[in-house]
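For this depiction, one protein chain was excluded, whereas all remaining protein chains were kept in their positions.
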Amino acid sequence: MNSIIFKKEIYTYFRSMNYIFLPLIFFFLVISIFPLVIGPNKSLITKIIPGIIWITMIFTTLINSVNFFKDDYNNGVIEMYLTSEKSIEYILFLKIIICWFFTIFPIIIFIPIVSIMFNISLHILTAIFLTLLLGSPILVAIGIFGSALTIGISRNNILGPIITVPFYIPVLIFSASAIESVSNGLPNDLQIYVLLSILLLVLPTMPYLLKYTLRISINN
Amino acid sequence: MNISKIANLKYFYKHTENVTKTLSFITFFLFIAGIFWGLYIAPKDYLQGDSYRIIYLHVPAAWMSLQVYIVMAVTGFIALVWKIKIMEIISIQSASIGAYFTLIALVTGMIWGKPTWGTYWVWDARLTSELILLFLYIGVIVIYSSFSDKRQGAKISALLAIVGLINIPIIHYSVEWWNTLHQGPTVTKFEKPSAHITMLAPLLYMLLVFNLYFVTVLIKRVRLGIFQREKNTKWMENYLND
Partner (left out) sequence: MIELLSMGKHTAFVYTAYIFSVIVLIIGFYVPHFILNREVKKKKNENNKDK
């Protein structure tokens, strides 16, 4: 039964390659317009490129996650989940992980290309890679929580990001600090461990929180 | 059980009609007295001259902005778990009051910052957390107002308030940690020497007056909330015809 759910979720993403490619394209598009706005100031861009990558990742995650439950809500699938005998927490956990794996993980795989575009040195690149790898599942989980909160609202286009972004701030701070420590030559173990602990805290508890939120949103 | 819940709202609405008038007069006069005390009677500061007097508004406003958030989250929690209607109304209405307090804290902080540090804004832990607190308040207010079913909206916004309560100390300490990382282990910006009692007393007084203000405006807003929910019920129509 569990493998059936697993396969069903994966097939959702394989039905249309849009799910995988569109976030990737959006990420690279936004990254590419930053140098146009900032100007040909090479040293400045090299200094702030980790921040740019992270902010673009936040935008991509927000746009992706905010309407996560929209289709399921409109098709009445969520009531089915809530009344099924199988534990909905497991289903939600799978949904979060698979969403991250198919939409955000491709972006992370292509980060080395960003390093070529902006001439990022290798040790900073590994720091960026590691913080993104640990931080983006957290962002996806929190974004899905924001989506669950705003299910019942008809026009929730910008409301979802507004309530979700304050919860991104600790992840942002520790990631930025991790990257900056590396660029100053200091070790960044503390920040990485904090990110890892946030990930291990958020990911298991999010399904339970989501179940509660969905229950409220579906008016049970 | 259902009847006693509605009776609760009815009881509150009927019995607070005259209370608000007296409370608002008392608050107004105590507030004016406090302003006078802070502006003229409290002594000059040897370091900052007279610009420190802004703290008599800034500190109580900032304190209340946090206190009201806790009130909002706690009453929201009670409303979620025990489904008590008046707690829902208190939770939502205190969000607006808290947002006003946060706005006052931010603006007075900026106005105080210019003469003392020379700049209107710094991105240190306290100011940044206060700004994020304003966004959290706005988020709760906006998400409530975009629900057409107000009971469901109250539940969702209560959930958001509770999760946000956990977020506030995390943001504050992470920003503070990052700033100390930058500044190094040197003296932090606000090394407050222990203040004289003649300067502290008006501060504590203003804190109490701000609390009184909060209670007054909360009662008015809860009455408004009750009216908006119960305006089509029989008891409200009978009450209005008296």
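Note that the chains take the letters A and B in the order they are written out, and that residue 1 is the start of every chain.
Everything that follows uses one rule, which is that a residue touches a chain if its C-beta (ideal position, glycine included) is under 8 Å from a C-beta of that chain, and two chains touch if they have at least 3 such contacts.
From a predicted model like this one, the values you see are computed outputs, not experimental measurements.
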Among shown chains, those touching the left-out chain: B
Residue among B:24, B:146, B:179 or B:211 touching the omitted chain: B:24
From B:72, B:95, B:132 or B:217, residue that would touch the chain that is not displayed: B:217
Listed residues B:104, B:132, B:154 or B:171, member touching the removed chain: B:104
Candidates B:51, B:146 or B:179 - the one touching the absent chain: B:51
Residues from chain B at the interface with the omitted partner, ascending: 24, 31, 35, 39-40, 44, 49-51, 53-54, 57-58, 61, 93, 96-97, 100, 103-104, 107-108, 111-112, 114-115, 213, 216-217, 220-221, 223-224, 227-228, 231, 236-237, 240-241
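Criterion: only the chains that are shown with their structure count from here on.
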Centre-of-Cα separation between chain B and chain A, whole angstrom: 33
Residue ranges of chain B touching chain A (in the complex, touch as defined): 132, 135-136, 138-139, 142-143, 146-147, 149, 152, 155-156, 159-160, 163-164, 167, 170-171, 174-175, 177-178, 181
Chain A to chain B touching residues, read off their complex: 145, 149-150, 152-153, 155-156, 159, 162-163, 165-167, 169-170, 173-174, 176-177, 209, 212-213, 216-217, 219
